[in-house]
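A single protein chain has been omitted from the complex, and every remaining protein chain is retained in its original position.
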Amino acid sequence: MTGSQGNAVLEVSDLTVRYGAAVALRGIDLVIGEQEAVAVLGPNGAGKTTLLRTISGLLKPAAGQIELDSHSMVGRPAYRIARAGFVHAPEGRSMIAPLTVTENLQLGAGRRARSDVAAGIDEMIELFPSLRARMGTKAGLLSGGEQQMVAIARALMAQPKVLAIDEPSMGLAPVVVDAVLEALRKVIDSGTSLLLAEQNARLALAVADRAYVLVHGEVVKSGNSDEFGDELIESYLT
Amino acid sequence: MFEWIPAYQRFLLDVTLIDIILVISLLILFQCGLFSMATAGFAAIGGYTSALLVTDADWPVPLGILAAVFVGATLAVSFGLPVLRLRGIYLALGSLALAQVIVIGIANVGFTNGVFGISGIPTEVTTGWLVAIVAVILLVMELIHRSHFGRAMKAIRLDEHTAAGLGINVFAYRMATFGIGGAMAAMAGALEAHRTAVISPDQYDFGLLVVLLTYMFVGGVEHWLGPVLATIGFRILNENLEFAGTDWENFYYGSILVVVMLLAPDGLTSRRFTQRLARIFRRRPDLAT
Amino acid sequence: MTVPTELLQCEGVGRRFGSVTAVDDVTLGVRSGEVLGLIGPNGAGKTTLVNLMSAYLSPTSGEIKFAGESIAGCKPHELARRGIARTYQNVCLFEQSTVLDNVLTGRHLGFQGGLWQLGRKRHREEARERQLAVELIELLGLAEHMNEDVSAMSYGLRRRVEIARALAIEPQLLLLDEPTAGMTRTESDEVGRLIGELRAGGMTVLLIDHNVRLVSETCDRVAVLDWGRVIAIDEPAEVWADERVREAYLGTGESG
Partner (left out) sequence: MQQTINGLASGSIYALLGLGVTLIWGVLHVLTFTHAQVLTWGAFGSLIAINRGYPVPVAILVGMAVAAGLSVLIDSTVLEMLRRRGASEYAFVVATIGLAFMLESILRNRTRARVEPYSRDGFPRGPIELLGQNVPKLQLAVLATSLIAMAGLAIWLNHTRAGRGMKAVAYSPETATLLGINPRFIYAVAYTVSGMLAALAGVFVAVSTASVSYSSGDRLLLTAFAVIILGGMGSVPGAVVGGLILGVIEVYATVHVSSKFSEVVAYLVILVVLLVRPSGLFGAKEATRV
């Protein structure tokens, strides 16, 4: 584990989430440092999505602390957590289908000034050149890969401190996944921290600095990406 | 048979029983996933059919009521063919337009005596009739509920596409219930006509539908018992609000609707609400000990 | 060697949505008694093809035949009656109902009696169908969940309920749309074994799944769909070796 507690952007401690009587997450500790990419790995149903939804305020934790830049996020409504800098691109890419790509990106920009928004959109086109020709298209008509790019770009428009993405590779052809991963690397380089929930461990480890393995709602293993050998991945994640 | 009941209470009972038929006609459609607002229209059709046949053509009352049932079912099926293409809220509002056409039509043509309505209708319908009819209807509802027909209707209500994938003929079920619903509403209309001796178009207005809808949703749509209890409950309530002699009658009525929906959004007999109640009552003894 | 008979045939089937062609000139046969895998990247048209095969959609071109007869103009419920059952990619159960209720609803076609059939006869029929439903529930390993509300169950269990319900109509052809999505490895292995048992019992199965290992182990043949077209159809080993398949679907082999 990196001991970068001092400049942690996001710090989750002892987080427990319940659905009725069932415990979905139990005592999760997780830290993300500045410019750090962290992956949360685990089989389907292990609690990855629940973790992201809890941090972003869609679910209320039963116990535990969530601090973004040393401010507690627990109990804040989701839109305030997004404005505070934790932006969550949910599973399934969630386009606002009737709006165009440009309008989706403008939505993501929140309260940024108008000229600033235009500049931001230009940056996004630079990051995802294949979107240039699609800016006026209704987002619902894009292909899966394009939608994933718009989802990431839209989240970045808010200039988040932490960008959380749920299953970015889901259902995408490997060629498209490569493009998405490439973009994510650029995102990290530009100074945004990344929280990646992925079932596909090898893909996630190709981007992430560190990883946590979640099984049945508990962290069973965490460490630097290079500590995760093939055997380890086999034993937890297939 | 029911002569021992004081006249006013018997009147209330009759009104309640007819309301129950109307509510069930709405409920059977809803159990098939159809939110139809045409009930008042079919009730008007039934009332006028029987009233006209009995007063103008001297048909015996039972025959007039049977004719009303037949006309109601026929019209429902023939309207059903086009109207059932609509879905969800469009069906609700489209069927409302249908009911409005029927009722306003009746108010504006000659042979129905327009807005003045028909008076002097023979009143042979007794409480005994109504009790028997409602008993039969509820028995059939229970039989449906316990059979695979009921299961199929529930499946259609919950997810019509998946139901079709399991071999359930969604269209046939819906046509059948639309026809049955129309027939029942028409019968209720006819019974009402032969109970009060006087009918006019304005008694089938939007207000009637609103009242029936609230009975159904407050009671809950999973089982016929909920709407029936709600109908009875609201009738008792209405009586007491009236006796309170207050101008605020509608205010209390409205606030009861709001409160019930807040406490039991799926109705008072919904599983969600009864389970909650059960939890509360189970907790009580614990507190005592 | 005799030519195997094809239970379901797609001949030049195409389906457009506006200007988008989701399925393009697909010719494909599901042979009697086989397990045919259907794979391809998301958006390749797999689910559209299943929707065409189960008459939820009608093709804009081409023809689909089931047991030698065209299904053109067929409604989904008629096709179910003729012997095609399916599950859904996003699991379509009747919510707020028990497992038993869901599976019993699948037995709808088994009931003969009318509303007026009373007493013992009715009771016997209900008991017989209930017994069949219970057997299916046990087959899928759901016995302990029989009277649980499906809305509260995990994704993997819900998928199994859906399979039990599809089997309840006693189909000749079973269309499984991503049956193991959201399942753990052990759970999906169980589904694989179940498909094997069904095949041994003479059932024909079309299996859509992203789990390459499961597809390899359970399928007799695999068809690969890309951009709405079949780019390969053969035995699994041959298909994995195909260069175009590697390019369009498998990629560098990372996604295994």
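Note that the chains are named A, B and C in the order they appear, and that numbering of residues resets to 1 at the start of each chain.
Everything that follows uses one rule, which is that a contact is a pair of C-beta atoms (placed from the backbone, for glycine too) under 8 Å apart; a residue touches a chain by one contact, two chains touch by 3 or more.
Since this is a predicted model, take the numbers as computed values, not measurements.
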Subject >> Residue, one of A:Gly108, A:Gly145 or A:Pro168, that touches the chain absent here >> reply: A:Gly108
**OP:** Among B:Phe149, B:Tyr173, B:Phe217 or B:Phe234, single out the residue that touches the unshown chain.
**Re:** B:Phe217
Subject >> Residues belonging to chain B that touch the chain removed from view >> reply: 35, 82-83, 85-90, 93-94, 96-98, 100-101, 104-105, 107-108, 161, 206, 210, 213-214, 217-218, 247-251, 253-258, 260-262, 265-266
Subject >> Touching residues on chain A - with respect to the absent chain >> reply: 56-58, 77-80, 82-83, 87-90, 94, 96-99, 103, 106-108, 110, 154-155, 158
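Methods note: only the chains that are shown with their structure count from here on.
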Subject >> Smallest number of contact steps required from chain B to reach chain C >> reply: 1
**OP:** Could you tell me between which two chains the number of C-beta pairs in contact is largest?
**Re:** B-C
Subject >> Chain whose averaged C-alpha position falls nearest the assembly-wide average >> reply: C
Original post:
Centre to centre, by mean C-alpha position, how many angstrom separate chain B and chain C?
Top reply: 41
**OP:** Between chain A and chain B, tell me the centre distance in angstrom, where each centre is the average of that chain's C-alpha atoms.
**Re:** 52
Original post:
When the C-alpha atoms of chain A and chain C are each averaged to a single point, how far apart are the two points in Å?
Top reply: 33
Original post:
When you check chain C against every other chain, which residues touch at least two of them?
Top reply: none
Subject >> Complex contact set, residues of chain B against chain C >> reply: 140, 143-144, 147-149, 151-152, 154-155, 158-159, 161-171, 271
**OP:** Going by the contact rule at the top, pick out the chain C residues touching chain B in the complex.
**Re:** 54, 56, 75-77, 80-81, 85-86, 88, 92-97, 101, 104-109, 111, 113, 115-116, 122, 126, 129, 165, 168-169
Subject >> chain C partner contacts - residues on chain A that touch it in the complex >> reply: 20, 43-45, 141, 143-144, 169-175, 177, 200, 202-203, 238
